[in-house]
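For this view, one protein chain was removed and the others were kept in their places.
The chains carry the letters A, B and C, assigned in the order they are written, with residues numbered from 1 in each.
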């Protein structure tokens, strides 16, 4: 069984701010001491640029940096460290696939399919490349509970479909997509699938090989790791089909003023000095998370979500956005007559951090005909008692806003 | 007067590794405690995603993040924080200008001018965009001491010249380029100039307004700051002419499945969750460096270079690559009959970190007809006694390699 | 509830949130200004009729939080019928008050100074005012 009370102790922010109730984990997670320490250790003990130095600390930095690649591969079930490209985040990973993988093959009349619940990061890059190439961005519709329809998907695929990009878990309302089924359907027509794992990787047991995902992307900062580091996993055949889009040092084979040739993947996608400390910190985050059983994490977060949901029903005017079922540790809701930002401000004034707004999913909000929602998102250090405290404050909101 | 003995104490790596002699500052600098502490403080006290949270720590993170923009602007003499774009490093900054600024206007037959001493990061991006657009990459030649010829430059400019990209200081042999004169000459024909400040920003007093530079780029990690963070300074008119090339959250104004519109600069170039901790750390690095007088830094490093040069002459077979004059804190050299990597390995085994190789300037090496050089590069914490120790070891190299 | 919260959600704001002044669509207005905050999705239209240097008529419609809605309502209340010169002075006074700089300004402006304690909400207090200000700059 997961022991959130003990887990909390690993996160110095809760020691320094004992009153902080952090329910904005879908935006970014807090960092355990071991991650902070790994960064400090790097800068204190073996800070050096990588891949080219022959002295001790450079060798150590290179070794640690490259070792994290294997760790990441292992963590998500990738066949090899060679499938792992370091990027600056989910957004950068998706843009890389859009520009390099898709950009090279997309033709006028081709299609790219996304869902109606995608984060802007998994929407605009496809929209822009489609626009540039005269291709069409198609949107898998969802129902009001957030379900996509596999039958509709099946019939909408054709020879012109060049990629499906789908989030594993909706960052807005936590809906879990049936990515295994989507991948199966897509692969029957040889269509590659990109899975946006930003919201799933910290809680789910990911096995990209077993899922047969073509691309899987996520950010370190939502996984207890540092900002400025992300991952692109891609199948070897896809990486080999991709040309670099950013050029500079540490990715070249031969350079002359006339022409240049590049190293093979993943190296060729990591031009210049990368976020070395970020990589080291991500390694520590993965080590940290790996001590826990993902099944237990999932079970605990399900319990926490259900508890919060049952208590939220007590609030006058509450309604859930999305679905009670098929959802991960995120709850999106509205309270009749109270704007999400006012809810978030009132909770914030009591040291309870939730998020209000469109959650970078404006088209989804338009579909739901909502200007925005309030969102609580949980992580392994959250407690039922924190939920209780939030409910207590929310019960006063009506009084504050409309008079007792 | 600069007190390097005291400065050293600010850098924990020298406390932990008292024997380390770090002469690879052109690759990356060591980090003062205040920078490490700023990162730790962020992750411990106000780690949150920025720009969208209404709770306290999100507001604080946003405020600190944006405050660094002003700090950077101030540090390099930019008119406003709005001129400062956060990127992941020099390489990313240059690629952004190449793809967005130049990509939008470059036509077949146009020309881009660089110098023969450019780092791959200030070469390949221009080469690739020229290739894509049918434009020509022209190379300002240098003499064996590294001097470019302003007369030649002047006559090579024409209406077809769309940009000059030049390094302020050569990372290979420390040559300082006359960027003020180059900018003047270029502006007479309305040609914008990008200055690669990766090697100058830590040591020189930079005033981009006074220089009238169109673009100025650098990396945090060479400025005592974290990895994974860099800066693009650009004139407002240029930023306004640039379209974003990476798309996602936090850079949009309006999104629908049909089309999206973007915020104005610098925001629109910072899609997704950026390296927030990196920005905070860079702010601390700039604060740290700002305590010292840049004139004193320059003077001390000149003295150190001259001292090292005089002592290196004692080594059998030594020859300097580049020029004794017009150079910053970098010395590139060869020793007759001993391969640079063997020199670096032997020094490395004695905890003296220098770099050997082509320093990401392969075309320069080809011009100099050298497979590579050994490079010592100094920073404000280096001492003459460290130079002495390096000389001592190098005096034994001949004995080791060829027998006493 | 904390004192800062009470200061923010004081009766002036709550009142204007519940019963906003001039809250109706006027698509036929001479000038329509959109005040939109992409970060939170708040969006109001300001419907203006300016006749011979006078802001003869002004209405608004849209959605937003209590702060942004009330601040727009206050804007309508104070600016309607004023000359452009007076409008400019009032806008400047509003910004000064919100920034906590003492100023000889209408009393109900002061309510929004409480937003300063909530940096994430400052924009709500100035959203419509900012857009109106931009418009005024662009026409003079």
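As a convention for this text, a contact is a pair of C-beta atoms (placed from the backbone, for glycine too) under 8 Å apart; a residue touches a chain by one contact, two chains touch by 3 or more.
For clarity, every value in this text was computed on a predicted model and none was experimentally measured.
One chain is not displayed; in the complete assembly it touches the shown chains A, B.
The chain that is not drawn here is touched, among residues A:52, A:69, A:235 or A:339, by A:52. Considering B:104, B:132, B:299 or B:400, the position touching the chain not shown turns out to be B:400 (whole complex). The chain that is not drawn here is touched, among residues B:253, B:302 or B:339, by B:339. Against the chain not displayed here, subunit A makes contact via residues 51-55, 58-59, 62-63, 252-254, 263. By the touch rule set out above, subunit B reaches the unshown chain at residues 339-342, 345-346, 348-350, 356-358, 362, 365, 371-372, 396, 400-403.
Keep in mind that, in the parts below, only the chains that are shown with their structure count from here on.
Look at where the CA atoms of subunit A average out and do the same for subunit C: the two points lie 37 Å apart.
Here the CA centre of subunit A is 31 Å from the CA centre of subunit B. Looking at subunit A, one finds that residues 341, 345, 348, 356-357, 362 touch two or more other chains. In subunit C, the residues that touch at least two other chains are 39-40, 118, 120-121.
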